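These notes are about the structure you will find just below.
Every protein chain except one is present and positioned as in the full complex.
Chain lettering (A and B) follows the sequence in which the chains are written, and residue indices restart at 1 in each chain.
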Amino acid sequence: MDIRIKEFKKIVTSPIIIGLLVLFIVYNSIFIFQNSYFREELRVLTRLVDRFGYEIDDEMLEKYRLYYEEQLVSLNKITKEKTSKNYNSMAEFFADYKYGLEDIYDREELGLIMELGIMEAYYNTIEEIDEVYSSLDIMERAESEINKFQLIDKAAETVRNQYKAFSERFQQLVNNKEHKNLFFLGKVYRLHSILFKSLFKIIIFEIIILVVLITAYIVNYEFDNKTEAITYTTKRGRDLILDKLYVSIFSSLVVTTIILLVTLALYFIIFDYSGLWKVPISSYFNTDHNFPYLSWWKMSFVQFLFFTIGLVYSITLLFNGIIFIIARAIKNTYFAFFVFAIIFGLFLILPRLAPNSSNTIFIGAFTPYFLILNPHVWFMEGGAFATFKYHEIVTLVIWALMIWVLSILSIKRFKRQDI
Amino acid sequence: MLIVTNVSKSYGKLSVLENIDIEFSNGVYGLLAPNGAGKTTLIKMLTTLLFPNEGEILYNGTNIFHMGDGYRDILGYLPQEFGYYKNYSARQFLNYLAALKGLERNLAKVRINELLELVGLANVADKKMKKYSGGMVQRVGIAQAMLNDPKILILDEPTAGLDPKERVRFRNLLAELSRDKIVILSTHIVSDIESIANEIIMIKDKKVLYKDSINSICKTLEGMVYETSIDYAQANRFRNHYFSLSEKQEGDKMKIRFISENKLDDSWESVSPNIEDVFLYVYKDEVIKEG
Partner (left out) sequence: MRILAHELKKIFNIKTIILLILINIIMYFLFTEYDINSFTINRPSYDIYKMFVEMEEAYGEFMDEEEFQDFIIKYEEAIKEADAYIQSREDFKRAGVNNYEDFINMDRENEDLNQLYYDVVFDKGIDVFWQLPWRKEYIKYYENREELMLAQAANEKQELRVKEILDKGLETSVFNHAVFFNYNSLMKSVSTSILVSVMFIITPIYLRDNKDKINYLQYTSKIGRRIFKKKLLAGLLATFILVTIQFICFFSIYSTNNTSMFFNKNINSIYNTIISWYDLTFIHYITISVIGTYILALAITLISMLVSSLGQSYIAVIGIQLPIGFFIIITASRYLINYMTSISYPKYFLELAYVVLILISLILMITRWKKEKQADILY
């Protein structure tokens, strides 16, 4: 235990690792603040959900409509007074005011106008749900994905099969009314993309950088300091490499926790999700672009978040293992780092060599390297290569086994190696 | 003539050398001091790696730091610990250093062959250095120090890693070389020095304690070194009274070599002091401290 604490101290006292950690957190904070200009608008939904709940049904819709009309009346009172005009909807109102609302209305009134505008946007979206979902064809989606990557034969067939399986889930999703839940309007705020696509991807890359540096640093520490002859001949001897592995895993988990904790805490302070944690992630409102995010399982936002965090931790461990094996084999830390980067790149470009007619083309999708590029569609329908029900889990298990075996071989080799 | 005048060096508040004055002319100088006494600091200043805080180092009247490459051109240096490119062969590495030393290409080629022969590496000259033993690497180090046929040759622990045979050969080499050179070597191995050094320099308490021929230095202990045989039982008591230099087993008795101001016992046999005796006596405080 004592050895491990001392090894851990080598990491904690390394100014580079601490410095990078701080730098990354600062960068994440800047990223969050840069995207936070609409945070006030989000409160409108929070208040609406307070009042009506997030589940959309006829009763709720009726209440919503009444409230909205009530508000519209009070707006019309103001507009009548100031401009002697009457509006039936906010769209109508905004059409009149392309510029210069501020000249006519005071702050309080502007607040009402903003709130009503947003209410109307949500209302309109609710109205279009049924139509959108009745025309949503999962198999059409499959065909467009097949087209996009020009898949043929078996490869195309596989995608079709996966999407067939997914359409069942889609039916279930619609029956569960998972899509009929209020959530932040994706097409306007793109919060899912901000959080899961951008922020999580940034976080993952930061974690990988730190994990690579920490592991390479600690594994090759003795060789870099020319102390290998002393340390590996002590009573602990070459088992020290095991301590180093454990310490690097522990440290990786620590930095992962620090980055996730600080970044997500800041994110959820800036963006107030209160009342919406339990909204299904597959809500129609959570549609950033043309196609909604549809999860393979019924998941609430908070469940999705925790599953994503869990996957980030698992991937951290995978990369920890990968760099451990590389750093063990290549004693020059500098080259080890670049070899890691090159292997990363190879795993992204080699799958492109696979013929677009065979199932080998999907092998490339079952790697942690592929996984981390699309954290926003984990556990979801995710295009031709990622719409496998157990995509994430299968990738994790296969790679965990591979890395585990290779690590053991690597350690065994180290124990018999000439130093 | 290499003259160190009034040189002091400190690292921050830690003073290592104070007001050092030494003159070197052709010949072999042994730099003798325990670890941490400032030996390496002095050598690093003589080789321009460190800059004195005070004082100057002059070669033929010119400050060596002003001479620049004119000085380093006549300097050969074997550091106590030096790096090498693991993927280079000895020949490649020497070629590289020859370029740094400004040796003309053809001359360098000849010289490298000579030196590889001299240090006994000719047959492995084209093997990668990562396959070399410590002694072989050390011999490459010696060869590189002599590449430019230096007027000043500074060797920090040159015999470290050499086996006895190599050590003898190295000593002879130095003796031959030293006729028209200043050779300064630092070592712990007293026998190296005794056989070849014309003068010994000892540093103590940040200052030069002795700079003299071996004979003169040994004279400082003349009439104070004795040998006698005692019982093992008495050994401890004896050691408390007298400074023991060496002890060895002889039959059921112990033969002890020690220092005493006067001859107090007839069984004591006066012997002539050697440089090791002086070393042990001079640094007795440090020895104890270190031990």
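Just so we're on the same page, a residue touches a chain if its C-beta (ideal position, glycine included) is under 8 Å from a C-beta of that chain, and two chains touch if they have at least 3 such contacts.
The structure displayed is predicted, hence computed values, not measured ones.
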| item | value |
| --- | --- |
| Given A:Leu23, A:Ile104 or A:Ile230, the one touching the chain that is not displayed | A:Leu23 |
| Residue among B:Tyr29, B:Tyr59 or B:Tyr77 touching the omitted chain | B:Tyr77 |
| Residue among B:Ser15, B:Asn63 or B:Asn87 that touches the chain left out of view | B:Asn87 |
| Residues in chain B touching the chain absent from view | 11, 44, 47-51, 68-69, 72-73, 75, 77, 79, 81-85, 87, 95-97, 99-102, 105, 144, 148 |
| Contacts of chain A with the absent chain, listed as residue ranges | 14-17, 19-20, 23, 209, 213, 216-217, 224, 332-335, 337-339, 341-342, 345-346, 348-349, 352 |
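The definition used in the following text is that only the chains that are shown with their structure count from here on.
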| item | value |
| --- | --- |
| Rounded Å distance between chain A and chain B, as computed from the means of their C-alpha atoms | 65 |
